[in-house]
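What follows is a structure written as structure tokens; I'll ask about it next.
All protein chains but one are shown in place.
The first chain written gets the first letter, and so on, giving A and B; residue counts start at 1 in each chain.
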Amino acid sequence: MKRFDFPHTHIIDSHQFSREDLNTILAATEHVVRLKEQNRLFGVLEGRLMASLFFESSTRTRLSFEAAMHRLGGRIITTVGFQFSSISKGETLYDTMKMIEAYADIAVIRHPVEGSSRIAAGAVNIPIINAGDGAGQHPTQALLDLYTIVRERGLPDKKRIAFIGDLKFGRTIHSLVKLLTHYETEFVFISPVDLALPESYRKELRSLGIHFEETEDLKAMWDCDVAYITRIQEERFADRADYERLKDSYVVNRAFVQASRHPTLLLHPLPRVNELSTDVDDMPNAAYFRQAAYGVDVRMALLCLCLQAELPDL
Amino acid sequence: MKRFDFPHTHIIDSHQFSREDLNTILAATEHVVRLKEQNRLFGVLEGRLMASLFFESSTRTRLSFEAAMHRLGGRIITTVGFQFSSISKGETLYDTMKMIEAYADIAVIRHPVEGSSRIAAGAVNIPIINAGDGAGQHPTQALLDLYTIVRERGLPDKKRIAFIGDLKFGRTIHSLVKLLTHYETEFVFISPVDLALPESYRKELRSLGIHFEETEDLKAMWDCDVAYITRIQEERFADRADYERLKDSYVVNRAFVQASRHPTLLLHPLPRVNELSTDVDDMPNAAYFRQAAYGVDVRMALLCLCLQAELPDL
Partner (left out) sequence: MKRFDFPHTHIIDSHQFSREDLNTILAATEHVVRLKEQNRLFGVLEGRLMASLFFESSTRTRLSFEAAMHRLGGRIITTVGFQFSSISKGETLYDTMKMIEAYADIAVIRHPVEGSSRIAAGAVNIPIINAGDGAGQHPTQALLDLYTIVRERGLPDKKRIAFIGDLKFGRTIHSLVKLLTHYETEFVFISPVDLALPESYRKELRSLGIHFEETEDLKAMWDCDVAYITRIQEERFADRADYERLKDSYVVNRAFVQASRHPTLLLHPLPRVNELSTDVDDMPNAAYFRQAAYGVDVRMALLCLCLQAELPDL
């Protein structure tokens, strides 16, 4: 049996990880994937109970975590929305979590308020996994994005990775950029000027001595190894005319992808709307649906790491 | 170990089945029932994950499918309603299903829009079971109705089967009639003229050379082997006065049932309101609650068939 050495109890924030931590997560995910292929997963977390606490609805993320727990043989108690009559009666998150600690061995939390998962982690002696807290962090999404890059293209070192779309408000992008700073990544940021990467992130990259390019031209993705595409949301624009002018220039479709000779890996956190056409779906580089599947693998690994589970040897 | 030979991946529509398919489903259900009696079911689908996707609430059907999966040792991820934040953001059913395919081994779908389950089946490589799509099909209800008839009275050949109530809009009835055309069933359709079987169905029966009777008189059920009773919904009548005039003439109560010497088997898809009195409940021919229980058995068989599960020999 193998137990990975992982120094964290909770998964709260993509800033908490060192490169060594990321290596451990990637290795644990690979281990879990191999066990899955051998039908030997079921039983790893038998008898363990996960509380799936979605104070805010996020069906995709919830089902991904619940699938991960089931695949490992664990059990789940779930609540969606502020159904907690106790919360509507004025109960604090602290008290709610003390109750959950009495019921479950680990808790996954989605909450509309930034910082909630940190408060939750401070209240209890069971591991907490942040499944998104408001404008804050969504670290498991960033980890599954990283795993997807590694699985499909190898480690990000020396890779040219484009980020496309709303780089200003995109929580997903901010978390992934942070993880990629642990590698010798070459960043290419493609966005309307209004939605460019915030100065705080640019400053951090500069302070780390990391080179990055910024452009409004979508064609810049053509010579990248990976293109991480995100939505441009109309509500983010102060001026509707700006949105109308820009939205059609950020559409990745089959013709646009074929115009490049470089096999750029296409990622998207989903859901997509118009920025990524369905005519791309059957291209071999369209990895976004595989990305969703890898999410279950990465979450299985995180559940095992946080619960310090012993994994059968390969 | 036994694996039934079943040519379908998905359960979409009662029109998809041949008589041979129905034989297989009936045989697989019998097999599963015997295993259940021997407490040998648990483990048949161990490690398999079912997505229970109820875009429209239907608690009865959902719990029946989920009970079936649990009894077989499988696991379940569930979502009820259009909680999918991604759908509210404009995600298509196609994309939603590509995500579900990444999580689960089989999906049960209830959706308000006719044809949804066919779209879902086209999107993925996992089996899809239609649990009702709008005015369209609800094939597993028809299959459990058929199984109930067979289990309680034997094969429908040469059986006189009455359909009572709203034959015009009754989705359940249309699906069951379709299945029964594979047998030498004698059909008796009992309804207000306004709610008679649609001409398309009558035409199909005639083209198949199947004899059927139509009447407004509820007493016609007295010489039938089976009476399939359904609700007459007020909202189906153009004229409220017609509803008031007719609703009391379609009430099956104890006195009415006792007035017949023939032991007509009483079925009802439930829920009932006034058309079927509670004073009938303890009569031996009142099979509608057993029918609900058989629903779990049939759905267990369908899950096994679609997943090509191996069943222990008896």
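The rule is short, and it goes like this: contacts are C-beta pairs under 8 Å (C-beta built on N, C-alpha and C of every residue); 3 or more make two chains touch, one makes a residue touch a chain.
Since the model is a prediction, treat every value here as computed from it, not as a measurement.
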Which residue of B:H70, B:R153 or B:K168 touches the chain not shown here: B:H70
Absent chain, residues of chain B that touch it: 39, 41-42, 57-60, 62-64, 66-67, 70-71, 80, 270-273, 278, 289-290, 292-293, 295-296
Residues of chain A in contact with the chain not shown: 46-47, 49, 51, 75-77, 79, 83-87, 89-91, 94-95, 98-104
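We take it that only the chains that are shown with their structure count from here on.
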Whole-Å gap between the CA centroids of chain A and chain B: 41
